[in-house]
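Shown here: the complex without one of its protein chains, the others still in place.
Note that the chains are named A, B and C in the order they appear, and that numbering of residues resets to 1 at the start of each chain.
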Amino acid sequence: MSVNYKELLDQLYYETKDFAKYGKVANYIPALERISGDYFALSLITDKGVLYSSGDHSIPFSIQSISKVFSFTMVFRKIGTEIWDRIGREPSGTAFNSLIQLEHEKGIPRNPFINAGAIVVADMMLSVCNDPKSRLLSFIQSLAGDETIHYNPEVVASEKATGHRNYALAHFMKSFGNIHHTVEDVLDVYFHQCAIEMTTDQLARSFLFLANEGKNPINGEEILNPSRTKRLQALMLTSGLYDESGDFAFRVGMPAKSGVGGGIVGVIPRQLSLAVWSPALNERGNSIAGIEAMERFTTYTANSIF
Amino acid sequence: MSVNYKELLDQLYYETKDFAKYGKVANYIPALERISGDYFALSLITDKGVLYSSGDHSIPFSIQSISKVFSFTMVFRKIGTEIWDRIGREPSGTAFNSLIQLEHEKGIPRNPFINAGAIVVADMMLSVCNDPKSRLLSFIQSLAGDETIHYNPEVVASEKATGHRNYALAHFMKSFGNIHHTVEDVLDVYFHQCAIEMTTDQLARSFLFLANEGKNPINGEEILNPSRTKRLQALMLTSGLYDESGDFAFRVGMPAKSGVGGGIVGVIPRQLSLAVWSPALNERGNSIAGIEAMERFTTYTANSIF
Amino acid sequence: MSVNYKELLDQLYYETKDFAKYGKVANYIPALERISGDYFALSLITDKGVLYSSGDHSIPFSIQSISKVFSFTMVFRKIGTEIWDRIGREPSGTAFNSLIQLEHEKGIPRNPFINAGAIVVADMMLSVCNDPKSRLLSFIQSLAGDETIHYNPEVVASEKATGHRNYALAHFMKSFGNIHHTVEDVLDVYFHQCAIEMTTDQLARSFLFLANEGKNPINGEEILNPSRTKRLQALMLTSGLYDESGDFAFRVGMPAKSGVGGGIVGVIPRQLSLAVWSPALNERGNSIAGIEAMERFTTYTANSIF
Partner (left out) sequence: MSVNYKELLDQLYYETKDFAKYGKVANYIPALERISGDYFALSLITDKGVLYSSGDHSIPFSIQSISKVFSFTMVFRKIGTEIWDRIGREPSGTAFNSLIQLEHEKGIPRNPFINAGAIVVADMMLSVCNDPKSRLLSFIQSLAGDETIHYNPEVVASEKATGHRNYALAHFMKSFGNIHHTVEDVLDVYFHQCAIEMTTDQLARSFLFLANEGKNPINGEEILNPSRTKRLQALMLTSGLYDESGDFAFRVGMPAKSGVGGGIVGVIPRQLSLAVWSPALNERGNSIAGIEAMERFTTYTANSIF
């Protein structure tokens, strides 16, 4: 099929921008709360490396939970299947920061994309590399081909000051023996990764390896082998949008990951990567206009993984 | 890619048959308990209608929960989005017959493929057609192109005599107003659908409309439009194998539905449908050799939805 | 201490009657819904057998869950400690008709005074006597010294027609093997016991054996030995008012049992039995004016079990 992606992104921009009014910008830290809900960006990159964008696609925003895909990928490369001794791979069925399942399941998070799972991944990063914060940043920069990507120190500080729920999760898992380093060290890594800022252009590019059978399209480096690439996308599909993952698969039909900064990035294997950003969230913490735009994208193009 | 499917199915037959020894045949009713754990069958049909099979592909077995895809499809055609007022579309995170989530969520089942969801679908069938049991059977016969498909009355009788958990689910949802007919009538439909017997050849053929953008490949009839076909497959991917759905997506990467009779049927959109049968189940109620065969299928062919 | 109980009951009648306006009469069956919220009765009987009353103490009302004390007593006499193989003796921490704990605890109800526990007791009654409905009624009549006490058949019929939650509980426990007779037979006993009608005078008298170290004060018959009498009162204190038991113990400090008909009966060992009736319930299903009257009773007399 031949689609004029530039026209389509512009159309989606105008059609779905106003859905933001039904949502609410994240307000748990000042650095996020003051972001205007008017921003809206869409970026698409094909497996040939051609980039199309619409709206505020050059403005960096807090990627928050989208970073969980990067940190998981780093650890998956190093540790492989041993990950699954300490993290499950089932949808959680409960909110992203719930402690209930952890208690029933003895400190083993359901999957790597709920907060508890990502905190265990941060703990693993501390075990497999010396300076995980700079290593993670370099890794993302190399995927996006852009060395300007950075941490926002104000966001880090805010997360540390207010992240009581994440401290609770980390201490709770430590009580089950599933955190090996100190809670302070682990959350320092975790809060930094959440505070990375990127544009939708950068995000679309950095996820393109998933649509390229695991190879970085910029330099051909194998990030993950094809089998692991498949498996990571399956995790994204079943668990990438918190407890809205099933609904997102139903409406959109793309493996994707969202963050409370309002970003969502998805891929169609062997075809394309698509990033959207609109800061107003629905009650489950996902970008309300972002989901709408992505659903229309797969409906209008009759293209999805299904 | 060009794969010799007949050779591949035979190879998978020999490689994975013995995994059955790690599982256990369902024993909650005599009619299932007495099935030999030695049966093993694989059937694949391409979007061109070419059928390949290996093993016991002509022996009918109890399709059990696989029937939920057929009943849901019938109701989805008739009622469409109104379904979602009474059933969710998120993975459940708990066992297929759990009542816990129902209580927290006021009688709304998480998705149409857990027992509670399928019982609501059976209730909807009673509302949209006069004789749902015969209508469902005709529908399946037309999808499979085979009028010999039938209910097993002994299985129906056993389910009625021992299905206390299903009675509990139905009465519980009725207490929330989410069952409109009598519990007896609803479960009569539900127990019948679970007692349908089919071969893997018939199952593969009857799921082929999903790989054919919603059209029955035998007669070209549109069963579901392309958008709804996508959505149904998304539900199968996130919720088709009970609380092992995430793991199955991770290992196999196909939308699929399993049953405690030991059958699993999956599809790769626009390509093929694959049915397997081995009665020995893992502890989550899914065919242990069946999952192993399907994982090797997508790994060896480097073909999945991801 | 010397208290003029008649004056005190009259005072409590006037002081607390209007609390009923903050509550709501039970409306799940027509026979209860149509009861006027204006009724208010208090009856007290001392260990010497002297009866004091105020308000509508001669009007029979539906005793509902108060009957669980009578049925439990009957079974406790016959079976003794074997009861505890099938029922726990801990407060439930959840609502009276919750299924969640049952699922976590494999069909063993937390205590005999939540619905699930009382349904198991009804099942036990069917095992230990031929005609439990008439035996239970005779037992209550002998305790109260009044043969006019009866079942209300309209209430029985209503409970049967609308008691979906109780059917769900019974089927659920049967799926765990904790109901030995048919669900229909068990619930027939259970719905009958809930439909017994008594006045506060009769209720106060029928609970007096608890304040008399287990002996029926009318004829000296030992209903329970002193040790079991203590134990039954402990169960009432920790579990007699659904998930408001802790609060009731805190405010009132008497072992007691409530019902959704608006009755509450409590005892102070070796002293007295006190029954109140006001049909308007708080959100946990207990009589709002009834609790208020009982709290003032123990506060004004500085008399409680503590």
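Everything below uses one rule, namely that a contact is a pair of C-beta atoms (placed from the backbone, for glycine too) under 8 Å apart; a residue touches a chain by one contact, two chains touch by 3 or more.
Keep in mind that what you see is a predicted model, and the values were worked out from it rather than measured.
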| item | value |
| --- | --- |
| Chains shown that the absent chain touches, full complex | A, C |
| Of C:K24, C:R135, C:H180 or C:R231, the one touching the omitted chain in the full complex | C:R231 |
| Residue among C:A249, C:L281 or C:M294 touching the omitted chain | C:A249 |
| Which residue of A:N27, A:S175 or A:N225 touches the chain not shown here | A:S175 |
| Hidden partner chain, residues of chain C it touches | 88-94, 101, 110-111, 226-227, 229-231, 233-235, 237-239, 243-247, 249-251, 253, 255, 269, 298-299, 302, 304-306 |
| Residues from chain A at the interface with the omitted partner, ascending | 98-100, 102-104, 164-165, 167-169, 171-172, 174-175, 183 |
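The rule is simple: only the chains that are shown with their structure count from here on.
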| item | value |
| --- | --- |
| Set of chains whose contacts include both chain B and chain A | none |
| Chain separated most widely from chain A, comparing mean CA positions | C |
| CA centroid of chain B to CA centroid of chain C, Å | 47 |
| Intercentroid distance (Cα basis), chain C paired with chain A, Å | 55 |
| Residues within chain C bordering two or more other chains | none |
